[in-house]
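Missing here: one protein chain of the complex. Every other protein chain is in place.
Chain lettering (A, B and C) follows the sequence in which the chains are written, and residue indices restart at 1 in each chain.
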Amino acid sequence: MQPTIRLQREDFDAAAEAALLTRGRTDVGAVVTFAGVCRGAESGEPIAALTLEHYPGMAETEIARHVEEARTRWPLLGVTVIHRYGRIAPGENIVLVITASSHRQAAFAAAEFLMDYLKTRAPFWKQVEGKAGTAWIEAKDDDNAAAARWKKPAGDQAAE
Amino acid sequence: MQPTIRLQREDFDAAAEAALLTRGRTDVGAVVTFAGVCRGAESGEPIAALTLEHYPGMAETEIARHVEEARTRWPLLGVTVIHRYGRIAPGENIVLVITASSHRQAAFAAAEFLMDYLKTRAPFWKQVEGKAGTAWIEAKDDDNAAAARWKKPAGDQAAE
Amino acid sequence: MKLVYFAWVRERVGKAEEEIEPPASVRTVAELIRWLRGRGDEYAHAFEQAQSIRAAIDRSHVKPDAAIAGAREIAFFPPMTGG
Partner (left out) sequence: MKLVYFAWVRERVGKAEEEIEPPASVRTVAELIRWLRGRGDEYAHAFEQAQSIRAAIDRSHVKPDAAIAGAREIAFFPPMTGG
């Protein structure tokens, strides 16, 4: 399995990406697709757009490393991660994670793991454009708590 | 929010269904799509097809009741459940669950809750067609264990 | 009352549904299953393992001790395997 990992300015086609993961094979029983969408308000204030900055080079490498970790934890048959950068208007897609597996538990767990990772450790930063100008979004405690779920105790390699 | 719940013989278009949940609104931040696909083997034996039988009338009502339960548990902005019945070949879709929310945790949890429910309590039965004829698939312990995760403490629970 | 059968319960009984009138002494789902077993070999076979049979009264899941009085439609089927 060759994972698809892309960082791009342009939008993505979630359905076309999911179709690529299952085409011509009959071992996939479960496909989980997560699409992250730009909301029209942040902390109760309407926003005009988000701008996503990233660290080119590091972002790709770090995402690939976490996709590999997901593959060692769960029996995945396909993984796609696409993260946009640049200016993104409310209602537009930001991020896509697709996981395919024989069984749903692995597909769900891997998709959540990758999203928790992208929210907290992948080198992306979101800036909002609002009425009062621009502001950088602060990291959220509950995202960090979600990511901490996946930490393994030292020495414990049990899958799932 | 009016959930979409359909039982049908024909295939579904996951992308079109997901687009319906988000079209024209900017409060959705996360869309989780689960597609269950017919695998080409069951317990290691190749299969020609699955046939899904269901209890018309009860299936719709029961799914609707569980969608309502999901809506009381998580702040959902949209839910779609489509379950096929009849003969389904390997590689074809069986079931679709889509959940939309402002935040990903609610969307993921509700999609898993609904899938665990559909696997264990919705009145559907799968029969496999293999080389040695047809056989009914038996309920799986790990599906029951997955569904039991969502049980509320006694006293807070609907009659089973 | 109407009985409906699904999956291998339907196959073993040999029909998808039927009208029955059990005696007044048959008060619960478990008692109905015992009574059905006495109706012939196909029923005895379909209901031989009561713990593998699920039941619904008027399209709601019920347990074996549920009363059948007033039921319009009682369904019997194996554990569900949808999704």
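FYI, a residue touches a chain if its C-beta (ideal position, glycine included) is under 8 Å from a C-beta of that chain, and two chains touch if they have at least 3 such contacts.
Note that the structure is a prediction, hence the values are computed from the model and not measured.
Within the whole complex, touches from the chain that is not shown fall on A. When the full complex is taken into account, the listed residue touching the unshown chain is A:Ile137, out of A:Ala19, A:Ala48, A:Ala89 or A:Ile137.
The chain omitted from view is touched by exactly one of A:Ala18, A:Val32 or A:Leu52, namely A:Leu52.
Contact between chain A and the unshown chain involves residues 36, 52-55, 57-58, 61-62, 83, 94-95, 115, 118-127, 136-140, 143.
In the analysis below, only the chains that are shown with their structure count from here on.
We define each chain's centre as the mean of its Cα atoms; on that basis chain B and chain C are separated by 26 Å. Taking each chain's centre as the mean of its C-alpha atoms, chain A lies 48 Å from chain C. Across the assembly, chain A contributes 104 as residues in contact with two or more other chains.
The multi-chain contact residues of chain C, meaning those touching 2 or more other chains, are 83.
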